[in-house]
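Complex shown without one protein chain; remaining protein chains in place.
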Amino acid sequence: MTLQQLSYSLDTFYLLISAVLVMWMAAGFSMLEAGLVRSKNTTEILVKNIMLYAVACTCYLLLGYQLMYGQPELTDYAPAADFFFQVVFVATAMSIVSGAVAERMKLNSFLLFCVVLTAVIYPVQGSWSWGGGFLESAGFSDFAGSGIVHMAGAAAALAGVLLLGPRRGKYGKDGQIYAIPGANMPLAALGTLILWMGWFGFNGGSQLQLSGTENAQIVAQIFVNTNAAAACGAITAFLVMRILWRKADLTMILNGALAGLVAITAEPGEPTAQVACLIGVGAGLLVVFSILALDRLRLDDPVGAISVHGVAGLYGLLVVPLSSADATLSAQLLGAGAIFGWVFGASLIVWLILKVTFGIRVHADEEYQGSDVSDCGVEAYPEFTPSKQN
Amino acid sequence: MTLQQLSYSLDTFYLLISAVLVMWMAAGFSMLEAGLVRSKNTTEILVKNIMLYAVACTCYLLLGYQLMYGQPELTDYAPAADFFFQVVFVATAMSIVSGAVAERMKLNSFLLFCVVLTAVIYPVQGSWSWGGGFLESAGFSDFAGSGIVHMAGAAAALAGVLLLGPRRGKYGKDGQIYAIPGANMPLAALGTLILWMGWFGFNGGSQLQLSGTENAQIVAQIFVNTNAAAACGAITAFLVMRILWRKADLTMILNGALAGLVAITAEPGEPTAQVACLIGVGAGLLVVFSILALDRLRLDDPVGAISVHGVAGLYGLLVVPLSSADATLSAQLLGAGAIFGWVFGASLIVWLILKVTFGIRVHADEEYQGSDVSDCGVEAYPEFTPSKQN
Amino acid sequence: MTLQQLSYSLDTFYLLISAVLVMWMAAGFSMLEAGLVRSKNTTEILVKNIMLYAVACTCYLLLGYQLMYGQPELTDYAPAADFFFQVVFVATAMSIVSGAVAERMKLNSFLLFCVVLTAVIYPVQGSWSWGGGFLESAGFSDFAGSGIVHMAGAAAALAGVLLLGPRRGKYGKDGQIYAIPGANMPLAALGTLILWMGWFGFNGGSQLQLSGTENAQIVAQIFVNTNAAAACGAITAFLVMRILWRKADLTMILNGALAGLVAITAEPGEPTAQVACLIGVGAGLLVVFSILALDRLRLDDPVGAISVHGVAGLYGLLVVPLSSADATLSAQLLGAGAIFGWVFGASLIVWLILKVTFGIRVHADEEYQGSDVSDCGVEAYPEFTPSKQN
Amino acid sequence: MRLIIAIIKPAKLADVRDALSDVGCNGMTVSEVKGFGRQKGLDELYRGTKYRAEFIPKMRLDIAVTAEQCDNVVHAIKDAAYTGNTGDGKVFVLKLEHAVRIRTDETNHDAI
Amino acid sequence: MRLIIAIIKPAKLADVRDALSDVGCNGMTVSEVKGFGRQKGLDELYRGTKYRAEFIPKMRLDIAVTAEQCDNVVHAIKDAAYTGNTGDGKVFVLKLEHAVRIRTDETNHDAI
Partner (left out) sequence: MRLIIAIIKPAKLADVRDALSDVGCNGMTVSEVKGFGRQKGLDELYRGTKYRAEFIPKMRLDIAVTAEQCDNVVHAIKDAAYTGNTGDGKVFVLKLEHAVRIRTDETNHDAI
């Protein structure tokens, strides 16, 4: 065996383990969303999450990967490991959508959209930067995908939410906003912790190579920064809510942590840990006010996906120049605009086509009664009758 | 330090991490089964799952490993890592049993059976192939254990189910089949995602060596194929149920994913990803119809373990020759027959002895009221009164 | 690339993955505690767990690490990886506290205590041994932290519990002890399995280096021993409860497994697997009787944290000399005494200051009604009305 | 005095509450019940086996009123709970002998 | 008319339903209740501390019937709910003044 072969093995292993951590994020999204919807829609959101992962993996295998990367020549690690690492990223992007359109989107239309997003929409914009396209040439810098994965997912979600409208009973005629609490807080917390864990693979693996002192040091720094940004995002959201409303709002804390993670994703290796903390603080602040603002705009996002992944993702892109000498604000803005424009526009068209053909919104009766019984045939907690009906 | 030593370290680490992922499958089975039984038997199924893992690890340490492998001379990685990787496999086999006999099997008898299976029954058949016995010589090929682990577990489960009979209220006098929905769908989904994650260790680790370009490439391919088969199993089960009954049946989707995982386990490295997809499709089809058929035969298997691990396991063994040049159908049939015959026969005898001595079935009153209170002393959700009583 | 660099990369990766497993223990503690408290305090315990992790990571980053290790010169792996591995240990220590004081401690005071413990109290005693201080010179041996992490956490918890008093309704006027069952057994089981999994990183990573045959063999042995001790701890607790009360008490089995893990942590590499089993048996015995005894002493510890981490931690320290030639009982006693004395004393003072300033106990009304609504604004399971009110 | 027991669809609870408020009746006690009647439950499907939830979730309102209020209140409930579909529910009226408000010891009319 | 309140064991609900059906009574409202009485709960054990669930889960049936049906229905319930063990439950009968079917505005006998 040669040193080269051993480093090949190590880098392959590092990519595979990172990818497994990202795959695990599918469970994180599932639990987070299952915790934040009402019990009557819980089975359905679980079906959506598992199916979207399965569909995304299949579509990206059959088409998306080639579209995004062509036939890359990879000599430092196994090509299959590269594919596996990339495929779990697509699933992440699509998971963002499921949360935002929860509790009112038709399952079949959702899955059809998933096919298009993962086979075409996502890979096309991915090819512009990670695939060596024009955004890369323009100097756009998005290390692990604050924009390419998270903001892209949020853009697709936003297009869906605009066409779908809010859940019944979410907004009153005279501008009232009604709370619709999720049914299971421990699941929401578990989901967030799973995502937090998986993010080490998401960001840490995006270095793509571990061998060599410098690579190893960058990967280690990424782990530290990822953790620091999440921690500070959570603390900030906690403090803001505590000051504004005197309550320790669990779901906002969870969103704060996730916003920190999304924001650091654009450049997790270069900042010092202290700067990563500050980036997390900014994300925690932003996400709380973004969630409050979207509610004012009557954009109903049951899990806060658009704020967490879209707003914090954009913010993450824009602060890259602060810690990375190579990045410029103009390139970041160009990239953000291009990604958002493409994904939002293309998604809007696909959602529109779905809307006029199969329809995207469940029937009002079904929405009242919950999709679990009507579409999935079984309630999530069939032995427990919910005591509050919305 | 020499290159040899470093590759020794890397391979040891790779085995250990793979083993941790397989150990994690114990949580997957626990959650899956806790989600699919009724709330009144949930604490008991958790006790069974945790205790079976503990007992399996201890029995295999004290006896089983020696029986299966003797004192293997391992020079490429730490012997302790090999043991740890093997021990978590035994626990997996036994976990399969707990699901199939759930909600009616006496806890003590179950644990006594667990001792015999993990100390003797499993290791004996394991030695025939992985231990270098007659099945290996005969050309039987079961890379990571579709037959040796999964079908073996299902055979033991089947023997138990036959002697135990169905849950009260599952089948009517005139051939009716009654649905007994599980109490907690999010747990079932979480359990499946945990198993999906753990399977990368299960299959990926079974290459046993990572060092060297070729090993690394095979391991990476295993990850890709494992994921692809699971995804296509889930999609297939979804489509079948959607077409047959118009419902997106969550638990069938979960079973479909697991069946894909079981089926690819016999040869996860050789097929292309596209072939792995097809293997998953077949598994997804098979598992749905197997579950429906077993119900017709009045074989009550609350979690579908016999279909998922037994039927899809056998199918996995039989399709190995399609992708692997070395394997023959006759050798596969011989292996499947030998494993099934031995495990089923030996288990039947042990279950029979337990039946006439301690008894294997809980008292009818206890079954009605649930094992949680009578045997474990505490309900799973003591503050929530189930609203539907079976 | 040189061999040196590759080993640097491998060791860094090994530390990072180990650290991720330890980070994951934050989810384990969260779920365990969320399962063992009543539903009315579940959101609050989730907030505490997530916030304590975030606060611990931030405080240790800004101050604690320097206090404990200064500016260590690390040449074999990335310094950032070392920091990340150490930081997740602090969070573990603090998690122990949250369980013991659950259901009655004010959230804000808890978090203030968290700041002091993780920035100062823990690092100071950590520096005595792992930081190369006087305990190391004295020959005190605590490989992965039975004392430095677990008993330290338990000492801080004990000080809090003494000042806080038991939950209302836990003890009667005439010495009665009332059971207050936790609300969600599957979460408790899941939490324990997460901790079990994470512990492989906790103990396995504490070797700090994987490269080299010997290191790899020790790490592998640690994995085997960690697993064996946990398994035997669980089995022992099961048998004791079965014999004493005829019930298979799930939560005691979980505590038994955790006690086995805590006990083996002081020296997980040297014993044979059989000896590790025996250490687990001892821990399983101890923890059951310790839990029963603390209840007699009216020290209310809803999750058994003091018994699991304190009593089993001390026991783990004291049995090190049995398997390790270098360790002496007197050095172990000195270390245990120093750690306990410092952490208990310092914590008591901090708790006292908090008690007279902000107060540490929630108002009686709030305790009756649960902290979820009053302090967090949302119930954990808002759609499900608990049917038994304590 | 009368005790009115109304069995209504859960979705109508808010409307009925408002209607009762309008006729000056602010106190009531609500419980979740399961109704058996003409209206049948939905088919559900679990692992390929159909099953039907036989009972339908309903809300039961218990309202103590004075004899004079009674007709008004029954009317208000009827109007607010009406959808025209099976399962709209029933209103039952019983004689109430005696009522006490625990906090004040007031009885009968004053207690309601 | 009468309002029959029956407290029965949960396991007997299906039998009682069928028996009521046989005597021509298809409507009823069921709720989950907790019974205190002669029958005592089971001992449970949590972390080494025994505790007893004092109350026993029961089902409460509220059935509005005509005066003529009443005896028949009470009999049917008694027979179907009987096991002979403590905790079989009670049947209470109240006078029902008035009944309305919300959907149709039918009253009294027609409404039941």
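A few points about this structure:
Residue numbering begins at 1 within each chain, and the chains themselves are lettered A, B, C, D and E in the order written.
The working rule: a residue touches a chain if its C-beta (ideal position, glycine included) is under 8 Å from a C-beta of that chain, and two chains touch if they have at least 3 such contacts.
Keep in mind it's a predicted model, so treat the numbers as computed, not measured.
The chain not displayed here makes contact, within the full complex, with A, C, D, E.
Screening A:252, A:312 or A:362 for touch with the missing chain picks out A:252.
Residues 177-181, 241, 244-245, 247, 249, 251-252, 288, 291-292, 295, 304 are the ones on chain A that touch the missing chain.
Residues of chain D in contact with the chain left out of this view: 3, 17, 26-31, 62, 64, 94-103, 105, 111-112.
Contact between chain E and the unshown chain involves residues 2, 5, 7-8, 31-38, 55, 58, 60, 74, 77-78, 81-95.
Definition applied: only the chains that are shown with their structure count from here on.
Averaged C-alpha coordinates give centres for chain B and chain C that are 32 Å from one another.
Along chain D, residues 32, 44-46 each make contact with two or more other chains. Listed for chain C are residues 3, 6, 10, 17, 181, 184, 190, 245, 247, 249, 251, 381, 384, 387, each touching two or more other chains. Chain pairs that touch one another: A-B, A-C, A-D, B-C, B-D, B-E, C-E, D-E.
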